[in-house]
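Notes for the one structure printed next.
Take a look at subunit A:
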Amino acid sequence: SGDPRGGDEDVVLIGVSLPLTGDFSEPGKGVQRGYEAWVESVNRDGGLLGRRVELKILDDQSAADRVVQDYEALIALHEVDLVFGPFSTRLVIPSARVAEEYGMLFVEPAGAANEVFEQGFENLFYAAPAIANDHYDHLADHILSLPEDERPQTVAVASMDDPFAQATAYGLRDRLREGGLEIVVDEEYPPNTTDFSSIAAKINASGADMVVGGTQYQDAVNIIVQLQQLDYQPKLAAFSTAPTNPEFSAAIGSRTEGIVSPTGYTPDAPFPSNVEFVELYQEMFGTPPAEDEANAFTTGQVVAAAVEAVGCAEQGECQERLVDWLHENEVETIVGPLSWDGQGRPEGAHLIQQYVDGEIRIVLPGETREAEFLYPKPEW
Partner candidate 1 sequence: MASEEKDGTTRPAERPLLVLDDVYAGYGRAAMVLRGLSVKVPPRTVVCLVGPNGAGKSTVLKVASGLLRPREGRVVVDGSDVTGQGPQQMLRSGLAHVLQGHSVFREMTVEENVLLGAYTLRDRARIAERVAFVQELFPIVGERWKQLAGLLSGGQQKQVEFARSLMIDPKVVLLDEPSMGLDPKTTATVFQQITRMRDAGTAVLLVEQNARRALETADLGCVLDLGRVHISGPAAELLADQRLSELYLGGRPRSTA
Partner candidate 2 sequence: MPGWVRPAALAVGVALVLLFPELVPNAYVLSAGVIVASYACTATAWSFMGGFTGYVSLGHAAFFGMGAYGTGILIRDLSLQPFLAWLLSGLIVLVITIPVGIAALRVRGASFVIVSISFVLILLLVSQAWEAFTGGANGLNVPRPFADLYRPDHHRIFFYLFVALLAVMLLTWWVIDRSRFGAGLKAVREDEDKAEALGVPTRDYKLAAYLISATFTALAGGMYALWFGDLDPIFQFSILLGAYMVLMALLGGVRHLFGPLVGAVVVGSALEYFKLEFGDTQLHLVFTAILLGIVVLFMPDGVIPAAGALLRRFGPQDTSIREITAEELLERNRAAAEREGAAAGRGGGKPSDGSGETP
Partner candidate 3 sequence: MSEAAKKPATGLETVRLTKSFGGVRAVDEATVAFRDGRINALIGPNGSGKTTFFNCVTGMIKPDSGSVLLRGKEITGRPPHRIARGGIGRSFQLCRIFPRMTLLENLLVAVRATGLRQLLAPAREAEAIERARGLLVRVGLDHLENAEAGAISYGQQKLLELAGVLMSDPDTIMLDEPAGGVNPSLIGRIGSLVRELNAEGKTFLIVEHNMEMVMSLSDHVVVFDRGRPIAEGPPSVVQEDPRVLEAYLGV
């Protein structure tokens, strides 16, 4: 413990609360690595406003009451200069309120669902290219652009009862339905579900051409295994979040081929800061960064841009100036230039990735693709 400030005025102390344990611990740790990489990169370049940057990370155990107490402690007890957002929509809303009521700028890497932007927060910014409902836009465009007889005709949807997961799956579902596809299964399950066999049985029985999972991580693995156990072979399988996780392919084994997932980030993106980021990240952690890591890094970049532009980083009136600056300016990041509407929504879309030859590659949209879109997907 011990106050890391230690009266040291040359440090910019940044407070974060993350779900390092509990339901969201997997992505939570990814976000942590992203933040750490950003701190490393900033400090190598001489810090913020010439001051060294330090992180103060608390664990909220994926619990809303904790996340609030954590930000309370960060702001009031540890007197951090800046805060970064936590992971998961569920946790972003309550913590954003704390920040709001202390008048702090709140840039966050994970609260992508629409609800986040409907709370009337004025200090909140989502540091990623698109909100959850738009994640699958490119996939929907592509499917609907296929000739009628090649398209999948029926779709099965299963989503975790979680604002983010639902937003991704339902964004796609609604667009496909509008495009004339038939939704034959539309299931929802609570976050603590462990038995997916019935859902899988239902999807299997529907014989849907395409399966869409509004998933976090483990639920996707489970649904896929259960579907495999039933020998269900769709033409297209899309799951949010999970497939981009580095553990995913190990968990599913060799049977990932053709699985599709949206991502806001690719390590191969050509933006200059991204090249640096990937290199640094490789050096620090030995693997290429994934989406959560990148979003966290982006968060850091966004805040840094504001701080450098406004020239201050402390609690109080400075925060207002940071907020105002971000509302009026565009920031260059590892996921490209970002700008926000009045509620903090970014205005972009996600890329679509797919496992091709055992590697996860960008397949959509056409201009950024690294591999051909595999359709129909091979058997798993």
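Just so it is clear, a residue touches a chain if its C-beta (ideal position, glycine included) is under 8 Å from a C-beta of that chain, and two chains touch if they have at least 3 such contacts; residues count from 1.
Quick note on selection: all candidates are chains of the complex that A comes from, given by their letters.
Fair warning: this is a prediction, and the values are worked out from it, not measured in the lab.
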item	value
Direct contact with subunit A in this complex, candidates 1, 2 or 3	2
Touch list for subunit A against partner candidate 2, complex	1, 20-21, 57-61, 63-66, 68-70, 72-73, 75-77, 90, 93-94, 97-98, 101-102, 113, 115, 119, 161-163, 190-192
